[in-house]
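Apart from one protein chain that is not included, each protein chain of the complex appears where it belongs.
Chain nomenclature is as follows: A and B, assigned in order of appearance, with residue numbering initiated at 1 for each chain independently.
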Amino acid sequence: MSVHVSPLRVYVGVFLALMVLTAITVGVAFVDLGPLNNVVALGIAVTKATLVVLFFMHVAHSSRLIKLSVVSSIFWLFLLFVFILADDLTRGLLGVAGK
Amino acid sequence: METTLPTAELPERHYLNQGQGIASWLLTKDHKRIAIMYLLGVTFFFLLGGIMAMLIRLELLTPQGDLLEPDTYNRVFTMHGVFMVFFVLLPVVPAILGNFLIPIMIGAKDLAFPKINLLSWYLYMIGGGLTMYAMVRGGVDTGWTFYTPFSSTYSNTHVMATAIGVFINGFSGILTGVNFIVTIHRMRAPGLTWFRLPLFVWGHYATSLIQVLGTPVVAIAIALVGLERLFHLGIFDASRGGDPVLFQHLFWFYSHPAVYIMVLPPMGVISELVAAFSRKPVFGYRIVAYSSIGIAVLGFLVWGHHMFVSGQSVYASVVFSVLTMLVAIPSAIKVFNWSSTLYRGSVSYETPMLYALAFLGLFLIGGLTGVMLATLGFDVYVHDTYFVVAHFHYVMVGGAIVSFLGGLHYWWPKMFGRMYPVFWSKLSALLVFVGFNLTFFPQFIVGYLGMPRRYWQYPAEFQVWNVLSTAGASVLAIGFLLPGCYLLWSLKYGKVAGPNPWGALGLEWTIPSPPPTENFDGVPVVKGEPYDYQTGEEIFGILGKEAHVV
Partner (left out) sequence: MSEAAHAHPGLHHQFDSYEQQRQSASLGMWAFLVNEVMFFGGMFLAYAYYRHRYGHEFAAGSHSLDISLGAFNTAVLIGSSLTMALAVRAAQMGRNKAIVAFLIATMVLGSVFLGVKVIEYSDKFEHHHVPGPSFVWHDEAGSGKYAGADPFKIQIYFSLYFAMTGFHALHMIVGIGIMLLMLRPAWKGKWNLDNHNFVEGFGLYWHFVDIVWIFLFPLLYLIGRS
């Protein structure tokens, strides 16, 4: 069997990192960084999610196919966002009602 | 490979007679039996949708709205769309032919998750049941697209029951997709590499990707419509700061790729039929395989062409218009490659091949009018006219249903071990082709002249086209009912077909008809390319059974 059993310290370490990042994200929210607030909040969320995916969900030790499925879900999410926001953000640029 | 003479008797033990009684069917985990149960379900919903279609055509026989009330007409065309799209076209090829054949074609005993396969069938039937409940309680009048804010705020018909039915049915499709993906990745027989897979399997793989990636988005869109009806959320209600166009985006993000869910498995069927009845390998096998994946991916980038007149930004419309035209490339590759396969082949005009040739012609018209509609300026002109109705019927009926009938006639002897009467089957293929064109070609003309869709009356000058169309629909109905009669007849009285009545290549033709429950007597191995009709080398074996294998 090729099951990879991660050592306990990996799980505890990831857990502690997630807790620290949560504390940071709450703290930073009260500091005025202008538009950067959103970037930092999302950056921390992405970091946390990546930790969970790689270590709690074992993607770091999984086959290429599993990694591909993670990447493809992010890619399709990207398509959904890019094309719909492309409409939302360019609406009204012509100055013609309804265009 | 030699043609096996159909002198054999039916095998003593096969999947149909192992286990008797209704419980042995309703609790079965055998992919072949589940496929037969889907066949029954889909046929039932096809009949319901067909009755609705006939009501529409009868109403449109005369310019006055004299058969149905306008409100009734709205419900009839909505129920026609809902049943046909969600409960017929989406499952017709994958859930019936795919379910039956994919495990056999890849040399597996069953799908990866047989219990989930059965669950998919129950979800499908529950979803269909809820939609039927909505129908008998008075129906829905939103159109199959459930556009907001009419569906979320104003319509007082049974939107909730239908929406829940469609939502549940969506999960049936998702689970089937997951099942196919895992099965094709993990259960292939030794030696069956990706580029030795039949193109039928490639088509289903591409379709499964769309089901898994797209269906959840329409599920959440419909769920939000339901929440909006129940709790007055206002996400899609323009009068309260919401944007109805967002619903259209979420809806079409799935529902446009859904067209490719409907047409990619049929394209796989056509590849099998064209190769088998031209006695040639499919021309450019790899490019046909890749084009399935190409269509699946490109299909996700084009949904905005449904929204050219919805208030979408023109910049987005231009991008969507160009990307839509790109889909024509992989589709055209397939058509060219099938035509090249026919070229200098020993073509025989058996019934399945008649359907395959009909598909080529009809899909060509459907596809080319699709390019016309992708053109921004032209689409604005014919938007919501019968031109659009004719276009998507050419793709969906001419594509999906016609090739399903071709596939059903091809694999029917495999599924039930008996042959249907040749004369009647060829006659019905002819009736379908003639009736279909007579029904829908006039709609291109009347749509171009300006007749809008979804109206129950129209100016008198359009009547001649509508009479032609209704006449065609009657021929088409006979063409669809005939197979129901002679196929049922063949179950008892048909000639015993034997394992390989067409002399075709493929793992499914190496096992008895009907197949045993466990499909193979051992583990099959594959030693060569598919469709190798010309060298005639034996490419299939059973692991450990033959000394020269391995």
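One rule holds for everything that comes next: a residue touches a chain if its C-beta (ideal position, glycine included) is under 8 Å from a C-beta of that chain, and two chains touch if they have at least 3 such contacts.
All values derive from a computational prediction rather than experimental measurement.
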Quiz item: Wait, the hidden chain, what does it touch out of the ones we have here?
Solution: A, B
Self-check item: Residue touching the undisplayed chain, where the options are B:49, B:214 or B:281
Solution: B:214
Quiz prompt | Absent-chain contact - pick from B:16, B:39, B:112 or B:201 | solution = B:112
Self-check item: Identified contact with the non-displayed chain, of A:12, A:60 or A:94
Solution: A:12
Self-check item: Residues of subunit B (touch criterion as defined above) contacting the omitted chain
Solution: 103, 108-114, 174, 177-179, 181-183, 185-187, 212-217, 219-221, 223-224, 227-228, 231-235, 240-243, 246, 250, 253, 518, 523
Exercise. Extract the touching residues of subunit A with respect to the undisplayed chain.
Key: 1-3, 5-6, 8, 11-12, 14-15, 18-19, 22, 25-26, 29-33, 37, 41-42, 44-45, 48-49, 52-53, 55-57, 62-63, 65-66, 69-70, 72-74, 76-77, 80-81, 84-85, 88-89
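In this section, only the chains that are shown with their structure count from here on.
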Quiz item: Where the centres are mean C-alpha positions, what is the separation of subunit A from subunit B, in Å?
Solution: 36
Quiz item: Can you list the residues on subunit B that touch subunit A in the complex?
Solution: 185, 213, 217, 245-246, 249, 253, 300-301, 303-304, 311-316, 319-320
Quiz item: Which subunit A residues qualify as touching subunit B in the complex?
Solution: 65, 72-73, 76, 79-80, 83-84, 86-94, 98-99
